[in-house]
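What you see is the complex with one protein chain gone and the rest in place.
For subunit A:
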């Protein structure tokens, strides 16, 4: 039986200023581009310059976000590190492959090659923290973070006294974005953040990037500010209503027991109907919240939703920018997060006070 994991700290970088202390989506940055780059901090505040010079964007974002999580948890070390990343260090991968073609396999720079792998962020955190423990990276498209979370729960069920850094990171790559555009994944008509979700919704996503990390353990502590009690993924499903109903049933809950449901509406008119159908069928009297219309789309953006859910559980207030309906819950004790991407990679995370 997998046990809940307790969250003691979190740190997040996204296209909104989520790394700023106390930020909670009361003011929203607007964008009219695709992809949208992360709103980045002054990395030098937490990462030495000589380390920073050889870190690509994924590594910088991951290390900064994990440093913030450690600060909040009042920790300087962890026993294990698990990350999820759909596309890994994409820019260095693109740089390496382009050089490989241009130089016909000769005289290739070593740094982009070394840093082109998916597990570089977890490795870089381990080097910085001198953590020689369990180090794992999950690469499962838009379920990469949920897979990392599931492994974290299994690990901490077996090692409840250990503390772990667990997170998700993805960066936008120029060449990959061009491929996505050709494939029809991206919005072509005036992409905007915040993204319209109802009448003005158009086909396609707005690509973005970010990193969110958590300090978690198998035991509650003085700084615990929430727990993850269940995680589930499904690559494909015929019926999302059945998928969610079964998930709730497995956890001994019905829809009324959920105080708020976070859904991954991203303004893509082709797939947002999945969320709309769920909202009507299962959660008509439940507070519905969104996050991708403010943060854009990338494989591990759901990690940000978990950070926001934990913040809402602690602050017991709901910023209007996140609201999808006007339902007022009596209190916020239990939040369900559900996302999918392009009709696949369905992920469910249950978060509780």
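Just so it is clear, a residue touches a chain if its C-beta (ideal position, glycine included) is under 8 Å from a C-beta of that chain, and two chains touch if they have at least 3 such contacts; residues count from 1.
Basically, contacts and distances are computed from a predicted model.
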(message) Given that one chain of this complex has been left out, which of "Fe-S cluster assembly ATPase SufC", "Protoheme IX farnesyltransferase", "Acyl carrier protein" or "Sugar ABC transporter permease" is its protein name according to UniProt?
(response) "Acyl carrier protein"
(request) Specify the residue from the set A:49, A:222 or A:285 that touches the hidden chain. (result) A:49
(message) For the chain not shown, which residue from A:107, A:161 or A:320 touches it across the whole complex?
(response) A:107
(request) Could you please point out the subunit A residues that touch the chain left off the display? (result) 49-50, 52-54, 103, 106-111, 114
